[in-house]
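A single protein chain has been removed from this complex, and every other one stays in its place.
== subunit A ==
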Amino acid sequence: MKAGPMRASIPTLLAAVIGRDLRLALRHGADTLGSVLFFILAGALFPLALGPSPELLRRMAPGIVWVCALLAALLPLDRLFGSELEDGSLDQLMLSGLPPALVALAKMIAHWLTTGLPLLLAAAPLAIMLGLPLPVLPILLGGLALGTAILSLIGGMAASIVLGARRGGVLLPLLVLPLATPALIFGAAALDAAQTGLSWRPDLELLGAFLAGALPLCPLAAGAGLRAAVE
């Protein structure tokens, strides 16, 4: 017991936690697919409600895709830390040797891989269905790549803060949506600009700046939330 065993390094541990979450997501495929199906279904409802005018849909496509992605990314957040807290796994994660902020970051990365990335893939067919011009598609996907990462970070932070609260599930959207509005505005504005022939770069750069700020700050806040939740 005196000679310390070979402990895993922090990157190894981080990868192990992400790997475990991915495996869990694969095992519970229905939960994972749920948010993507919601995204596609919600997006498909707009033409039915607004009427099939191609001109109208083309104009509204950026907003529809972005709002649906935002709402779809919210769906699995409730369970992100909730299931870990309920079965005692959170205690074990906190004792795994990773600092709480990195436990939170690992979960956020796992959330992006299991929710953000599939949304990104599903966004292309949805956008085409709504009549978004093909040349604009890379800008949509670029913006969404940044935007879904921001959503995973902010969402993970909010999920850890409401963890253990009695009406956490209700509180969560109220906390995430206002914080995520800048991403929504810049992301949709980039597409609008591209469609009208203006420069879309500043909007995407602002999205990138938002991500750069959220990347260190959200895990730190989430780590504090996790500490408080296991107390």
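We adopt the following convention: contacts are C-beta pairs under 8 Å (C-beta built on N, C-alpha and C of every residue); 3 or more make two chains touch, one makes a residue touch a chain; residues count from 1.
Here is the rule we go by: contacts and distances are computed from a predicted model.
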item: Hidden subunit of the complex - UniProt protein name among "Gluconate 2-dehydrogenase alpha chain", "NAD(P)/FAD-dependent oxidoreductase", "Heme exporter protein A" or "ATP-binding cassette domain-containing protein"; value: "Heme exporter protein A"
item: Residue of A:Val36, A:Cys68, A:Leu98 or A:Leu132 in touch with the missing chain, whole complex considered; value: A:Leu98
item: Subunit A residues that touch the omitted chain in the full complex; value: 1-2, 5-8, 12-13, 16-17, 20, 23-24, 27-28, 87-89, 91-92, 94-100, 230-231
